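Let me give you the structure first, and then I'll get to my questions.
Here the complex is missing one protein chain, while the rest keep their positions.
Presenting chain A:
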């Protein structure tokens, strides 16, 4: 035990004095969580007002067009920049980037309504001008809002016309919006607990993603010490002191496992306290012993995978520079493919299949099952087992490489 304690103490001191390693392990993910949680806040909030602006151009100047514009404004969650005089002004505003959408209500809009005076064949089109850089999904959302409000508006006008024709006052007073059935958007939870909870926030996605990413960055400090030991003959000296190789490895695996767990606690605290301070949503942890145990199980499995992967890179690389490049680029690729940087559900189908090759995707799946779907140990065991298999494979490969090149 004295020998193992000495090895752990040495690794701890070496890590505490490695400022770059500490920054990669702790500072980088904290910044990423903070920035990405705030940047993606609206993308995960179905009711949040988008900062994207819109304007309405009313060329009809009728009571009907004014009522429609007012109704649409109440419905839209985009930023209302007011009315513009004509289409040319709208195009200028779009070109300047002041707004993303401009809805042009044509002359004759009021007359073309069911209670209007225009003949049925005279149906002027509403024109939606769009900044081409606005994502397709947002364009569709805006169009659907205008169509939905137009449908409600026309149904109301139709009812009023029928009420007048048939002399039924109730029909004239009826607002179709009051008859609409509400649609609630809910997160589907694995365990079925808390079924009425709202959808998860961006911090719920960012914390596990960037925690996983940073856990795999133990490759930098671990390989720096390991390669220096090999280059300086320190491993030979330890072998001549009859230190079993298994102890050398245990002396590295456990300290970095602990480092990973400290990272997990810190990143959760960032999600709980720092992100809300900066104006984002707070991380919501699942309740109950089983859920917390599942969370730890996933965290431990990610750590095992990350540390063994780091050991494999340190064994493959001849120099610290090589380890930094192979480990750093490898992590970025695993993160990009595995849905850390871009959530997998944004990816096309073949990329989503490719994502399943990345251990970071398995890790993310494990955290999502617990944090988003509120699953327990039974739900977490699959991704955890996959990560542990990856860890064992990496450890085995590292052992073979080291035993082959190491003097006995």
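Here are some notes:
Assume a contact is a pair of C-beta atoms (placed from the backbone, for glycine too) under 8 Å apart; a residue touches a chain by one contact, two chains touch by 3 or more; residues count from 1.
Following the convention adopted for this analysis, contacts and distances are computed from a predicted model.
Considering only "ABC transporter ATP-binding protein", "Methylenetetrahydrofolate reductase", "Helix-turn-helix transcriptional regulator" or "Molybdopterin synthase catalytic subunit", the record for the omitted chain gives "ABC transporter ATP-binding protein", by its UniProt protein name. When the full complex is taken into account, the listed residue touching the unshown chain is A:239, out of A:40, A:141 or A:239.
Taking the complete complex into account, residues 2-3, 5-7, 9-10, 13-14, 17-18, 225, 228-229, 231-234, 236-243, 407-408 of chain A touch the chain not shown.
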